[in-house]
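First comes the structure, then the notes that go with it.
All protein chains of the complex are present and in place, except for one that has been dropped.
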Amino acid sequence: MENSFVLREVTLTLPMLPDMEIAASKTATAMAEFMHMSSDRIDEVRMAVVEACINSFEHSRAEDRKVYITFSVLGENQPERLQIVLRDTGVGFDPKDVARPSIEEKLKAESKRGWGLQIIRGLMDEVEISSSDQGTQIVMTKHR
Amino acid sequence: MENSFVLREVTLTLPMLPDMEIAASKTATAMAEFMHMSSDRIDEVRMAVVEACINSFEHSRAEDRKVYITFSVLGENQPERLQIVLRDTGVGFDPKDVARPSIEEKLKAESKRGWGLQIIRGLMDEVEISSSDQGTQIVMTKHR
Amino acid sequence: MSETLKLTVDRRDALAVIYTEGYINNQGGEEIAREAFKLIDDGVKILLLNLAGTKIVNSIGISILIEIIERMLEIEGKLAFCALTPTIDKTFHIMGLTLYASIYPDEDRAVTELG
Partner (left out) sequence: MSETLKLTVDRRDALAVIYTEGYINNQGGEEIAREAFKLIDDGVKILLLNLAGTKIVNSIGISILIEIIERMLEIEGKLAFCALTPTIDKTFHIMGLTLYASIYPDEDRAVTELG
């Protein structure tokens, strides 16, 4: 873990309703633009945030029907990384139980789904998931 | 006050730091787009949100250096209006003490400032301010 | 109330191009699949998805597109994509879609090579 400070921090509380992932992705964009991330990297962050939101919307079964997101710009003096913590108070899951998806297998399978975490890991620089029956938290980081 | 329900509600907590009003304006845009507000009206909401943020940043002297914003889509079945409640925990002010600015007077005056509330009132459909030594709350509404 | 995807179809004998405009989510993916299956049933063997008007997708939307690939394998047809944003392109690579669907930078290039 790099030595660093929180240079700014914004929190967003979203209802689990259709398209609300777009609101999250716009707030992420504002934070990333603020730290002068390149537009391609901003786009990657946007997509990861969308995926993390819809995972909570779809799978968490959180009773409060809410997702809590904290966007933090971290760095020593200059903004170095954007850290996004997305939390729900749902039923949780064990990430170890989630098999890595492959296109060959999905082509034969009934359900073609199961790509979200793979995409998030592919687009962000660091991803950590902690989950219990109290809920799920995903911490995603992207360097500037 | 129209009869209506909260169809969705998003809350945002922003630090009082330069350019953070842009993050607020992007979240406002997402909510307004979601309810299919016209792009010109969205732009007006955006500007009002920017003005309300910088008022809190500049004048509130809130110790927590934070602005709390709730974006609510209101309506009976369909989204009818976007209500934005912006709150700070600062020193407050008496809106009655704020004189209506005029360009003639500002042209002669030392300070050319004092346009924020006038602009917010001009761009939003309804504006209500309540303020005390516990802080300031501005409720702004724009119909779809 | 939701972001809607607009589709335009350009049918050219065995080749058809579908242009998308907007967010490819659940419904968006389903709309594309519906249109694609209609075209396939109607004899189209090569389908090009021009995503120039799509800046955002989600994994639910894209997984529906895998159904089109599956169908194309059955009929020995071909699904291809063009005009992807760098992030959508990267996502398709992450998913391995590129093993079964070609990606072209623009429509001209796609049409020439799919010819």
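The letters A, B and C name the chains in turn, as written, and every chain counts its residues from 1.
Keep this in mind: a contact is a pair of C-beta atoms (placed from the backbone, for glycine too) under 8 Å apart; a residue touches a chain by one contact, two chains touch by 3 or more.
Since we're looking at a predicted model, the values are computed, not measured.
Q: For the full complex, which residue in A:79, A:92, A:116 or A:135 touches the chain that was left out?
A: A:79
Q: If I consider the whole complex, including the chain that's not displayed, which of B:40, B:63 or B:133 touches that chain?
A: Among B:40, B:63 or B:133, only B:40 touches the chain that is not shown.
Q: What residue numbers in chain B mark contact with the hidden partner chain?
A: 18-19, 21-22, 25, 40, 43-44, 46-47, 50-51, 54, 101-104, 106-107, 111-116, 118-119, 122-123
Definition applied: only the chains that are shown with their structure count from here on.
Q: If you average the CA atoms of chain B and of chain C, how many Å lie between those two points?
A: Those two chain centres are 42 Å apart.
Q: Please set out, as single numbers or ranges, the residues of chain A touching at least two other chains.
A: In chain A, 19, 22, 25 touch at least two other chains.
Q: Multi-chain contacts only, two chains or more: what residues does chain C have there?
A: 1, 3, in rising order.
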